[in-house]
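Complex shown without one protein chain; remaining protein chains in place.
Think of it as A and B in the order they're written, each chain with its own count starting at 1.
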Amino acid sequence: MDRKEEGLFKKAGTGIANFFKWIGTDIKEIGVTFAEGDWKTRVSYLIMGFGSIMRKSFARGIGFLVIEIAFIYYLVSFGWDYMKDIGTLGTIGEHKEEVLTKAGPMKVTVYGDNSFLILLYGLLTIIFIVFFIFVWRLNVRENRKEELLLKEGKKIPTTKEDLSSLLDANIDKTLLALPVLGIFVFTVLPIIFMICVAFTNYDYNHQAPAKLFTWVGFDNFSQLFSFGSNGFGGTFFKVLGWTLVWAFFATFLNYFIGMAVAILINKKGIKLKKLWRTILVMTIAIPQFVSLLYVSKMFANDGLINSYLMKWGWISSTIPFWTNPTLARITIIVINLWIGIPYMMLIATGLLMNIPADLYESARIDGANAFQMFFKITLPYMLFVTGPFLLTQFTGNLNNFNVIYLLSGGGPKSMKLSGSAGSTDLLVTWLYKMTVTDTNYRMAAVIGIMVFAVTAIVSLGVYNLLPSVKDEEGFQ
Amino acid sequence: MAKEPKLHKQHKKLGNAIAYIVLVLISIIWLFPFVCIVLQSFRSYDTELGGMVDYLVPKHFSLDNYKWLFSGDSQFVRWYLNTLIIALCVAVLQTIIVLCVSYALSRTRFRMRRALMNTWLILGMFPGFLTMICLYFLLKQFHLTQEGAIPGLILIAVASCGMGYYVCKGFFDTIPKSLDEAARIDGASKMRIFLTMIIPLSKPIVIYTALTAFIAPWCDYIFASYVAFGYSDSYNVAVALYRWVNTSDYQGFLPDSVPGACWWQFLSRFCLWHCSGIM
Partner (left out) sequence: MKKKVLSALLATAMVATVVAGCGSNSGTDEPATTGEGESADVVEGEGTDTVATDEIPAVGDDTNVTIWVAEEVSDFTQAQVDAFKEANPEYEPYNVTIESVGEGDAAGNMITDVQSGADIYGFAQDQIARLVAAGALQQVSGDYATWIDEQNDAGAAGAAKVGGTTYAFPITSDNGYFLYYDKSVISDPSTMEQIIADCEAAGKNFYFDISNGWYQTAFFFGTGCELTYDTDDEGNFTGCNIDYASEKGVVALKEIAQIASSSSFQNGSSVDNASNFAAIVDGTWDSEAAKKALGDNYACAKLPTFEGSDGNTYQLSGFGGFKLLGIKPQEDLSKLMFCYDLAQYLTSADVQLARYQEKGWGPSNVTAQSDSAVQADEALSALAEQLAFAIPQGNYPDQYWSRAESLGDDVKSGNINTSTSDDDLMSALETFQTDCQSYAQ
């Protein structure tokens, strides 16, 4: 482990060193280009694409020019207004103005700065600036390249050649441009935004547009880890603990029982294999939020299960499936089997058929019984092949919102837990409550970062331990 | 010596009997809630109210719930169409994007390729709900909330789907590169190879991608209700069902119609699965 960590630090170190080296050479190159370049190149430093247009490479030149104009227009007309306030997130609060109406004087609300939009569009503007600098650098490099090409007496590629290369040599740019942009705007930007929110006091008391919020540094993180009366520390570790326990049981119980069911159906001599499979898979067909909500009501104190048990006289008082914390946790894990086994059964069925039959044959000749064959052949094979699948299942279960939210809603709550968390809340369901019910966005952002940390640690940690990663040929 | 096979046979018979018993038990457990939901859908709202009851078989069978669902009183038909539009658009667009991304990552090598894949991997580790409020306001800026919630939901689903390239890229990786090379020698461009060779070879993965994309919108109630709030014309089926099942105690409560609605979903999914040969 030590060595690995050392390696990691070394890698990070060289990474940083390389980065600075790269910046250094880049700056040097920009200087050289300016010093050695002709006047067209030098004008291009200010008016992007000028050199390319003068050298008759119109498509590129105009492209650069359009980007520059669009960028300046964006900055002047929209971006700067927001970006200039990003340090304070706005200073003018809401106030009331009085107007005279037919019903007498009346106070009308006039909004001030909107911290939310300042942060959001401020970040967007910063990202655009970085992007612009990158394009500007391309523009400089392009000039340099064209000059060198001309010096060597070669021809600059024509517009037509440029465009047709987009369908061939540069097809990756064509295919990836749109998806990358989409991910950037609708995934990267929001994530950066929410990470920033973790360092502000944006919550129910500081709600845009009526109120301003501002930067508070690491206050939210210290609240998460403080154990005082108002701190989230005790609750956070309890929720985290249950999240891990849940993910463990939900993953491995489903895995083994699902595999057992698959083996059972695959057993020689069992007829109607397709029927059994269809019956199990039917549960997947009903949307989870309907079936789980129904099952949740079924197990309620006044639900179907309890009232039938009472009617038949099997119990004298109701079984508190959802109101007792421990029982609620067990019930959730058990009901999750109902959801998870069909999936696992489908996957396992496919894989089991792939195990080479001669392995079993030779084992049988050696006199192995069914159990030995399972533990020596089936299980190792399955674990090897499904290692990465198990890992994704595990991280998926860490964030399994539906099952928890629909079955117990995170409850029962307790005086021992703060921040409206309940005994069966996972970090994600807690995060959801904070966002939607409590509008406590700052703590939601902090918990979101924690969810990320937990997922990342588990994934990276386990990934390197997987047999199929260590030894790709292991089962050949 | 002659006894042993017989003993073995009996042993096997016993084993099979136990297996059948287990299978029947499992089937009962798995079908029970399903049957309950179906039975409940035939309960009459007028005489037995809408809520949870402590008996299984309805006292009066009626088709009221189904009638109500498709009558003008409920907006169910509209919500169903909304969902269908979303699901179809998402299925088509998402399939195109995932195919493009997978092909680019599988068959081309460019400088930022590893970095791009690693970044997407890391982005995938952030919980989706974290960014919900931010996405809402982003969409709102483009007028894609409330009245515009349907295109908005399509946009959100399609915008980030490139990150789910894993399965499809894995499939492309298994198509031998020698095919590409042969085509290159014949002078085909990469685009041509992609469109005329790779895609026809990957029918199963196209169906898989389209199906998973098609099914997801039917279950999205959290984000869909967050984006469409206060504008019932933009609800999808899931939002509507969830509201029926889970309305606060100030309002009426009609879960009986939920199973009716479910049937439609169930049928559409079931047909799709059968067509695609998953089952």
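Keep in mind that, in the parts below, a residue touches a chain if its C-beta (ideal position, glycine included) is under 8 Å from a C-beta of that chain, and two chains touch if they have at least 3 such contacts.
These numbers come from a predicted model, not from an experiment.
Asker: Please work out which displayed chains the absent chain touches and list them by label.
Answerer: Over the full assembly, the chain not pictured touches A, B.
Asker: Touching the left-out chain: which of A:47, A:178, A:216 or A:390?
Answerer: A:178
Asker: Taking the entire complex into account, which one of A:207, A:226, A:266 or A:402 touches the absent chain?
Answerer: A:207
Asker: Any idea which of A:90, A:190, A:258 or A:448 touches the chain not displayed?
Answerer: For the chain that is not drawn, the touching residue is A:90.
Asker: So which of A:190, A:325, A:342 or A:448 would be touching the chain we can't see?
Answerer: From the options A:190, A:325, A:342 or A:448, the contact with the absent chain belongs to A:325.
Asker: Take the complete complex as the reference. Which residues in chain B touch the chain that isn't displayed?
Answerer: 49-54, 133, 136-137, 140-143, 145-146, 226, 229-232, 247-253
Asker: On chain A, where is the contact patch with the chain that was removed from view?
Answerer: Against the missing chain, chain A presents residues 52, 59-60, 63-64, 66-67, 70-71, 73-74, 77-78, 81-82, 85, 90, 92, 94, 96-111, 113-114, 117-118, 121, 124, 128, 131, 135, 138, 141-142, 145, 157, 162-163, 165-166, 169-170, 173-174, 177-178, 181, 185, 204-205, 207-211, 229-230, 301-303, 307, 310, 316-318, 320, 323-325, 411-418, 420, 422-423, 436-439.
By our rule, only the chains that are shown with their structure count from here on.
Asker: Round to the nearest whole Å and give the separation of the Cα centres of chain A and chain B.
Answerer: 19
Asker: How about chain B: which of its residues touch chain A in the complex?
Answerer: Residue positions touching the partner: 12, 15-16, 19-20, 22-23, 26-27, 29-31, 33-34, 36-37, 52, 54-56, 97, 100-101, 103-104, 108, 110, 113, 116, 120, 122-123, 125-127, 129-135, 137-138, 155-156, 158-163, 189-192, 194, 218-219, 221-222, 226, 238, 241-242, 245-246, 258-259, 262, 265-266, 269-270, 273, 279.
Asker: Okay, in this complex, where on chain A does chain B touch?
Answerer: Per the touch definition, chain A meets chain B at residues 116-117, 120, 164, 167-169, 171-172, 174-176, 178-180, 182-183, 185-191, 193-194, 261, 264-265, 267, 269-270, 276-283, 285-291, 293-295, 297-298, 300, 302-304, 307-308, 311, 338, 342, 395, 399, 401, 427-428, 431-432, 435-436, 441, 444-445, 448, 451-452, 455-456, 459.
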